[in-house]
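Every protein chain but one is kept in place in this view of the complex.
Chain nomenclature is as follows: A and B, assigned in order of appearance, with residue numbering initiated at 1 for each chain independently.
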Amino acid sequence: MTDPVFLTGLGIISAIGRDVNETIDSFVNHRSGIGPCRNLNTIHKDVFPLGEVKMSNQELASLHGLDARLSRTILLSYHAAIAAKKTIPTFKNTNWRKGFISGSSVGGMDRTEFFFEDFCSDHMTGDLRDVMNHDCGKPTDFVAEKLGFKDFITTLSTACSSSANSIMLGARLIKAGKLDLVIAGGVDALTKFTLNGFNSLMIVDKEQCRPLDESRVGLNLGEGAAYVVLMSEKVMKELNADPYCMLSGYGNSNDSFHQTALSNEGNGPFLAMEAALDMSGLLPTQIDYINMHGTGTQNNDMAEGKAVERIFHPHYPRLSSTKSFTGHTLGASGGVEAVLSALAIKEGYVFPNYQYKNPMNNLNIVPETKFQKGQNIINVLSNSFGFGGNCTALVFSKVN
Amino acid sequence: MQNLKVQIVEQLNLKDIKPEDIGDDQPLFVEGLGLDSIDALELIVLLQQHYGLKLAKAEDGPEVFRSVLSMAKYITANKAK
Partner (left out) sequence: MAVYINGAGVISPGFSQLNELIPGNSERLYCDEPDYSSFIDVKAIRRMSRIIKMGVTSSILSLKEAGLDKPDAIIVGTALGCLEDTVSFLNKLVLNKEELLNPTAFIHSTHNTISSQIALNLKCMAYNCTYVHRNISFESALIDAMLLFSESSVDTVLVGGIDELTDTSYQILKRLAYYNRSTSAEIIPAGEGSAFFTLSNKIGLSTKAELRSVECVSFTSVDEVRDRLSKMLSSANIDSLDLVLSGRTDREESSSKPLEIYRDFATSAKVAEYKKFCGEFPTASAFGMHLAATILKSQIIPAQISIDPIAGKPINNILVHNNFKDVHHSLILLSAC
């Protein structure tokens, strides 16, 4: 393993909590954040349960002294990013180069949808304030400027692996000596665009989703934002920062099979996981927990299951899909699950599926069903696989 | 069925195929026209848009969309309801 990068801070907001404490409390009490739609104004309101963040735009804005007319994506991103930043001990070294890297799949689309309601029929109408933050880079810029993390700013968009790739890039820039401190992760807000998009693919469950279960029929959409603080060993020691874990390995590959479906053998996922394990120098038997991508769709869980079997059979670590609690937060999911992976190592947590009954046919993949703490979790593998075959795997490890 | 073939060509943007070239009983998926799962979803939209029929389960797709003939039969059978 080359110079490790340390993860010293977390910030998260999702359907199961506004911060780390609330998030863990949801697991302790086996409380899923997926439920009836309250915020999103859609005809599917009473059809699809969603993983909505339990805060309105107004509440988020008031909490942070921001404009409530801003895109929800900006509000969520800021909330999680500032929480991550607050974990960094104050320092005087103005020479340290600070980067902010965020992943998102649809950027400010929540406001663009409003704009189009008017614009569609008359191109001279529509409030420009609703479309000016459409592009994915705008939320990143807004937050980076507020954080004062401006030495390197960028946004990635690789569908559901966006924030995992952000974290991977942050680590690589630190290792290359280009940056000293990075806040990396991602965000996505619920939108009619994505809900209807996934519905047109007929992969959304009308009930609480059942990832890794043979009877599964689809995913539940969620929203949220999550960021981690990454730093080199040198900076960590100077700051006397207490790490959650280190990012010991990562891999990015493309399944190159179909725009929306993974190959039956899970080739892209397999290559990504294999690369991450290789880099970490770990054997599969040394992984204590896998946070599966586990969306609950027939295709993903089968392909991912197959890939996991190819690497881990017959010694399967404990595993689960936390999307059964948070919903699928799209661009934020890699970040959300990185935060959970870090907590797993630091606190010895093992996260469960929310519900599970029927093992997948011909696969030996059996998720945990109860939240556990105080476990000896040394190494965690976190998977994120997106449309377009974009597959990323991250390996987190305990610091000696 | 000629109408249906025109609609299929249009919905799936099959630029190089003329409606009359599609055989009534020609397999639409895998071999034959070589359509895939996304095309199946587009055909579900086509049924709804042009015939007011909603295919509730994606799993019924392979049977209904096996060929233009099977699609026509489905439409006839369900439109009567």
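Operating definition for what follows: a residue touches a chain if its C-beta (ideal position, glycine included) is under 8 Å from a C-beta of that chain, and two chains touch if they have at least 3 such contacts.
The structure presented is a predicted model; accordingly, all values stated were derived computationally and were not measured.
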List the neighbours, among the chains on screen, of the chain that has been left out. A, B
Candidates A:Cys37, A:Ala159 or A:Val350 - the one touching the absent chain: A:Ala159
For a quick check of understanding: of A:Met132, A:Leu239 or A:Ile378, which residue touches the chain that isn't displayed? A:Met132
Contact residue for the chain not shown (choose from A:Ser200, A:Gln298 or A:Gln375): A:Ser200
Tell me, which residues in subunit B touch the chain that this view leaves out? 12-16, 34, 38, 41-42, 45, 48-49
Could you please point out the subunit A residues that touch the chain left off the display? 42-44, 104-105, 107, 112-113, 116-117, 119-120, 123-124, 128, 131-132, 135-138, 140-141, 144-145, 150-159, 165, 169, 172-173, 176, 178, 192-193, 196-201, 252-260, 267-268, 271, 386-390
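To be clear about the criterion, only the chains that are shown with their structure count from here on.
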How far is the middle of subunit A from the middle of subunit B, if each middle is the mean of its Cα atoms, in Å? 38
Subunit B residues touching subunit A - in the complex, by the definition given at the top: 36-38, 41, 44-45, 58
Where on subunit A is subunit B touching in the complex? 200-202, 258-261
